[in-house]
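One chain of protein is taken out of this complex; the other chains stay put.
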Amino acid sequence: MAIVLTESVADKLLPFATLVSGALALGFRVDVFASYWGRGAGRTSPAPAGATVSPGHGKEGARRESALAAPKAPSWKAMLEMAKSIGELHIYACSQSMELLGLSKDELDPLVNEVTGVATFIDRTRYARVTYFI
Amino acid sequence: MAIVLTESVADKLLPFATLVSGALALGFRVDVFASYWGRGAGRTSPAPAGATVSPGHGKEGARRESALAAPKAPSWKAMLEMAKSIGELHIYACSQSMELLGLSKDELDPLVNEVTGVATFIDRTRYARVTYFI
Partner (left out) sequence: MAIVLTESVADKLLPFATLVSGALALGFRVDVFASYWGRGAGRTSPAPAGATVSPGHGKEGARRESALAAPKAPSWKAMLEMAKSIGELHIYACSQSMELLGLSKDELDPLVNEVTGVATFIDRTRYARVTYFI
C-alpha cells in the first residue's frame, strides 16, 4: 500500500492511521510519502491545537470535533506507533518540501524513516496494490 | 474500484458519484468505505445546507457554489441511487467511526450495505484495479 499524505487535520489523520493499521495487520507493507504537511505532522512539536477538523462540514463538523476531542477518541499518533511496531511501515519525508519550509532532519519525528525525493517514492511503490492520496 | 470516502461537501460528493456511476456503467464492481463523514453522508437526515463547497477556492468557490445550487445541477445522491440500481455498488460504514460518533445502524442511509472495520474493507479490495481516497 502506497500513501501520499498532504493533510494535517485530525479528521484526515485518523482515517489515515486506521488504513495503515488495518493494512499492516493484514500483512501489507505500507509506504508513506509525507509530501507537504507530512513534514508538519512529522515534526517533534505537537500539531496545532485548533486544527482537528477540516472546514466545510457544516453542523456535522462540530459533532466530529467533539467526538475527536473525547477521551475515548483514538489517537492517530498512538495508532501509527503501535502499527509500526507490528509491521513494515516506511515513512518518507519529501525532500523538496523540507527545503521549501526550511526544515532540518532533526525536526522530524522518529516515525520518519528517511528523507527522499518523489521519484524515489514512486519508483519504490510502482508495484503497490493499493494507492491513496490523502 | 475501491474508494475510501471521508468528505461531506458537494464539490467532493459530485466527483465521487460521477466516478462511481462511470465505473458501474463500464461493468466495474465498486466498494466504498465511508470512513468518517461516510456516516454523516449515510445518515437519513439531509446534509447541512451550507456545506456545499470546500473552502480555499477563492473567487472560484462562489462560482462553483452557485453552479451546484442551480436547478440543472445533478444530485450526487440521485446519481448514487441510480448507479446502485444498475451495477454492483457496495457501501460499508466504518464501525470505528460509528462508535466514535455514537451512531446506530438505524441512522444509516439504506444505500449503506453493512458496517465493517477497515481491515475487512482492505481485505476485500486488495485486488481492486483502481483505488481512490476522497
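For clarity, chains are labelled A and B in written order, and residue numbers in each chain start from 1.
Going forward, contacts are C-beta pairs under 8 Å (C-beta built on N, C-alpha and C of every residue); 3 or more make two chains touch, one makes a residue touch a chain.
Because the structure is predicted, anything quoted here is derived from the model rather than measured.
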Touch rule applied to subunit A and the missing chain gives residues 2, 4, 6, 8-9, 35-37, 40, 47-51, 53-55, 94, 96, 100-102, 117-119, 121-123, 125-128, 131-133
On subunit B, what residues meet the omitted chain? 1, 3, 11-12, 14-15, 18-19, 21-23, 25-26, 28, 54-61, 63-64, 67-68, 70, 72-74, 129-134
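Going forward, only the chains that are shown with their structure count from here on.
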Separation of mean Cα positions, subunit B and subunit A [Å, integer]: 22
